[in-house]
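Remarks on the structure that follows.
Every protein chain but one is kept in place in this view of the complex.
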Amino acid sequence: MSALFARVVAHRLFWPVVMLLVLFTINLIAFPGFFTVTIRDGHLFGSLIDILRNGAPTLIIAIGMTLVIATRGIDLSVGAVCAISGAVACSIILGSPTPGSLSTVAVAVTVAMLIALVLGMWNGFLVAVVGVQPIIATLILMTAGRGIAMLITEGQILTVNSPPFKFLGSGFWFGIPIAVIIAAVVFAVAALVTRRTALGMFIESVGINPEASRQAGVRARGLLFVVYTFSAFCAAIAGLILTANTAAADANNTGLFIELDAILAVVIGGTSLAGGRYSLVGTLVGALVIQTLVTTVYTVGIPPIATMVFKAAVVTAVCLLQSPTTAEALRGFRQRLAIRAGKGVAAS
Amino acid sequence: MESTVTNHTDPPTAVVEMRGISITFPGVKALDDVDFRMFPGEVHSLMGENGAGKSTLIKALTGVYGIDAGTITLAGDQVSFSGPAQAQAAGISTVYQEVHLLPNLSVAENIMLGREPRRFGSIDWRAMRRRSAQLLAGLNLDIDPGSLLGDHSLAVQQLIAIARAIDVQAKVLILDEPTSSLDTDEVAELFRVIRSLKEQGVAILFVSHFLDQVYEICDRLTVLRNGKLVGEYLTEELLRIDLVQKMIGKELTTLDDLEQRARSVVVDESDAANFVTAARLGRRGAINPADLPIAVGEVVGLAGLLGSGRTELARLLGGIDRADSGELTIRGKATKLRTPRQAISHRIAFSSENRRDEGIVGDLTVRDNIVLALQADRGWFRPIPKKRRDELTQSYIQALHIRPGNPDALVRNLSGGNQQKVLLARWLAIAPGLLILDEPTRGIDIGAKAEIQKLVFNLAENGMSVLFISAELEEVLRLSHRVVVLRDRHVVADLENDGLTVDALLALIADGSVEADDTDAASGTNGDRVAVLGASDASETSDHLTIDNVPGGRR
Amino acid sequence: GCANGAGEASGPKPLDELVVGFSQVGSESGWRTANTKDIQAAFEEAGIELKFSDAQQKQENQIKAIRSYIQQQVDVIAFSPVVETGWDAVLNEAKAAGIPVVLTDRAVDSKDDSLYESFLGSDFVVEGEKAGAWALAEFADATEPVEIIQLEGTTGAAPAIDRAEGFAEVIAENPNLQVVASQTGDFTRAGGKQVTEALLKSNPGVDLIYAHNDDMGLGAIEAIEAAGLVPGVDIKILTIDAVKDGMQALADGKINYIVECSPLLGKQLVEIVEQINAGETPEKRIITEEGEFNQEQAIEALPDRQY
């Protein structure tokens, strides 16, 4: 029993999950209806659903980011790619005579994705072929990318009136938000492709020891291309969801600072920024923690001026609890307790 | 405990006394109630198989690992170091098993870091360079102290690490497999230094898998097996055969087996039977154009001094570096190798001498490390089925006695020798046509070494070609059908191995030197070159050996 | 006065020889882009050369830009300060160089008002007051407490602070009007939507949403609709800005009232520049003419709305 408990506590996702539960509890105290999920207009409705739906874009980006980080890289350009894909899709839909038709939306989404793939390959090219440090390589696209998005929208917010497009962001399928379904699919695909094939092992091995991997015949270059492209692809999906959510492309604000949230999700999930072993499930938990945190701020009514401090407190708490040092201290504490308990037994 | 030490030989007090030391890692009891002691002015050796716990005991002493149980006394005082810095301050100077130096800093800094001479608060760079030059000269190593450490070969780095350790005015000097990459001459230099330190009353712990070296230098032995103490013995009172038996717990026979087998040379003169033929293969600044044919089923040994270019030549064949001159013919087809990947697809495997940086992928499991190259060759979308992976892993764990035998253990947590075995397994798994082994027995214990040698031998009999590089000439001679000698980045001899002796080979390796040519123009500016032993190389005589005038030359 | 500085230009220049340097805050919103475009268009129409630079919301960039304009010896410098404080040093440099400065959109907080010729823009506090006044009137005969959610702009941004302040001051008159939740939506639609979504759940009885700009209001509409309620009816919406999308929503009855904050400063700015060039003294503080819109007015105004 206690052995099982120790195993659970030692799991690297233990504390993030605990933090998630704590946040849920805080919400529940502030707002008793927090866990209530009702069916309204044929679809699920409730705070938990909101968390899932609003967390979906961050999660999707964080999945791509996880793989990039596993190769010892980082992708700062995801926010800009979000903005570009949204801008491209919206401007195509706006430019078309039939903004409401499914085919228009399909074309718009496809073109947006293709452009994102090109952008991802560009990042991959800079990192893998030219050998630029990832943070700088993607910083270039982060800076220029928003400019490109604004170029496409001419700095305006492009509002589209296209039900199929809007469906992407706020639609439901079998009562479940489309965004959540998309995120689930991306997650499943990423997990299957990397874990059922050897891709995951190669990514980790390149992240841990690039030279040894090269000598073992792993094609690091191609791999970097793939992960950066995939990251941009994920960013594009997230960008489309974000844009469709409000049915408007906002080149300035779509995906602003989302790279930080995504990286935070990855790290809370236990993947090291130094590369190597990664955990997609961890990333999922991390993304949920972050989105719950945001929702908590709103429902609990934390004043805007205190929001940042609250965020800092939560992040710090998770990190400190997750730390091996804390685990050590806790173990020592438990042992002392056990010894004391044992003594008590002996004395009686 | 079967301790055979008799008290009258002991000097009065032990400088290090470890009692009842236990350390447990998740899943492994690395040390179990081990006692260990060292006396001033003696050379002591820790002996044991790979994974026996030697390095762990050392790290326990110097505070890298905390101990679960036991006491440590240093010069009579009980101590408990929280890190190597403290141990160092208390007079224990250590060279750890893997070379732990800083490639981005100069040689001088690597030697002096942490105790740099200072003037008015700032580091006195000139004094630092002078002092380190002295230390290097003490090891007969003639390299520029200002050069970057990362520019030197592993062996040189190992010597630099030793230089760093002996500079400290230490009571205790610990050397964990310091000679694993060193050649005979460097070992001799090291021993000279060790002897003089010993005379000054320093207690020295010397770990090595080379029994010759141990018997040459050590006064006393402590044997570990599976994390347990077997006993403490005086070297002169323990026969080698008994020592080996104590280490592995049973009799060792395999080696003699090997010696007795006849070497059947399967060399065919026609290129068609050659697995690979290198013709004038070279790379500027690394190795001069060299010819190297390797027949199917042939074991070719490369011999040479430190920095003679053995590794460089092997890297070209393994596709690690690109050749910029010459031709390579693989199975009769002219081929250019641009990447290791291509080499692997031609069934050429290169196992690097630098296992920590170029070999193992530390944070992956034993299983993943073993299948890595095979999987990379198949491509990512054709994963090896789980069952096959497990079988493969199990079979190599058994064949090579990898310990712990847990496929899910992280390679990082294996002992040095076991890491080497995992690496070997990786390359054997791709069923190579040519296996290039650069120092494959580095840090491998005597039992396993014999196993590996036997393996190489059997593989060759079954048609695998092997290029074998080792600092241990006996080993090269024992295994190779042919020995190619390098000197100063030139191939200087190519000999059939019948009746070759170590002494003959040594003479060949060390005899004079090839006239300084373009290679020196490139590297000579750094002065990073070891003085060749007994070199009277000022003479411009062109008497260096060529293929033609070497006795027993190939053509 | 315009007789500041020693190097004052002698007499008016022909318009096509005038050079005006304009340093914009950035391009953080549709409003801002409209503002930029209008100014650029107005100057082009007037035949005056305009040097434009985008500070990307950084005061230091703006200071650099102004310094560079001083070095390039432009005739007039106009800028929308990123922040109200901290301009004395660089404005003193401009003054010393004899280059008149015009502020647009946002004021600077400086004791020495000789540092700039004129301020052209809106008064955010007044906007908040106008919004508050509408809320007072709308809920004048409410007998029960009226629950208000406020969607604030970016924390720390001047419009957010002022609009909240003006609103709070006015609605204090009627104790029935209570701001039950106030949260930042960062001036964006997505922000407005997410905040509203969450707040609707914890404050189901809300009557009015006051958004510091149209975009957040538009986001709120989405959230209200998703909750199965009717925006503008079940929950009233009051916003500031009057951009085209907002006006459309107002015309559709999804927003109930908009207080205008016009980005169209170009014409007036050109006029000020011409005045300065002619040696006249423009007014120190010119508040742009801004209206307020209810549904009918919106329907009427919508066809001519360009931004």
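Each chain carries a letter (A, B and C) given by its place in the written order, and its residues are counted from 1.
By definition in this document, contacts are C-beta pairs under 8 Å (C-beta built on N, C-alpha and C of every residue); 3 or more make two chains touch, one makes a residue touch a chain.
The criterion applied here is as follows: contacts and distances are computed from a predicted model.
> Determine which name in "ABC-type branched-chain amino acid transport system, ATPase component", "Sugar ABC transporter permease YjfF", "NADH-quinone oxidoreductase subunit N" or "Dihydroorotate dehydrogenase" the UniProt entry assigns to the undisplayed chain of the complex.
From the choices "ABC-type branched-chain amino acid transport system, ATPase component", "Sugar ABC transporter permease YjfF", "NADH-quinone oxidoreductase subunit N" or "Dihydroorotate dehydrogenase", the unshown chain carries the UniProt name "Sugar ABC transporter permease YjfF".
> When the whole complex is taken into account, which chains on show are touched by the absent chain?
For the complete complex, the undisplayed chain touches A, B, C.
> Could you tell which one of A:12, A:43, A:311 or A:334 touches the chain left off the display?
The missing chain is touched by A:311.
> Tell me which residue among A:37, A:118, A:144 or A:339 touches the hidden chain in the full complex.
Within the whole complex, the residue contacting the unshown chain is A:144.
> With the full complex in mind, choose from B:54, B:129, B:164 or B:341 the residue touching the hidden chain.
In the full complex, the listed residue that touches the missing chain is B:164.
> Applying the definition given at the start, please give the residues of chain B touching the unseen chain.
Residues of chain B in touch with the missing chain: 64, 83-85, 87-89, 94, 96, 100-105, 109, 113-114, 116, 118, 121-123, 125, 148, 150-153, 164, 284-286, 312, 321-322, 357, 518-519, 521-523, 525-526, 528.
> Go through chain C and note every residue touching the omitted chain.
21, 24, 26-27, 33, 36, 51-54, 56-61, 63-65, 67-68, 71-72, 83-86, 88-89, 92, 109-111, 154-158, 161
> Name, in rising order, the residues on chain A that touch the hidden chain in the full complex.
76, 126, 130-133, 135-137, 139-141, 143-151, 154-155, 210-211, 251, 260, 263-264, 267-268, 272-274, 304-313, 315-316, 319-320, 323-326
One rule holds in what follows: only the chains that are shown with their structure count from here on.
> Centroid of chain A to centroid of chain B, CA atoms only: how many Å?
Computed value for the inter-centroid distance: 45 Å.
> Report the inter-centroid distance (CA atoms only) between chain A and chain C in whole Å.
Their C-alpha centroids are separated by 34 Å.
> Which whole number of Å gives the spacing of the CA centres of chain B and chain C?
From the centre of chain B to the centre of chain C is 72 Å.
> In chain C, which residues are in touch with two or more of the other chains?
Not one residue in chain C touches at least two other chains.
> Show which residues of chain B lie in contact with chain A when the two form their complex.
318, 320, 339-341, 343-345, 350, 352, 357-364, 368, 372-373, 375-384, 426
> Over in the complex, which chain C residues touch chain A? Could you list them?
Going through chain C, the ones touching chain A are 27-30, 32-34, 36-37, 152, 155, 181-184, 186-191, 193-195, 197-199, 201-202, 215, 218-219, 222, 226-228, 245, 307.
> Where on chain A does chain C make contact in their complex?
30-31, 33-34, 40-41, 45-47, 50, 54, 150, 154-157, 159, 170, 242, 245-248, 250, 252-254, 294-295, 297-299, 301, 303-305, 307
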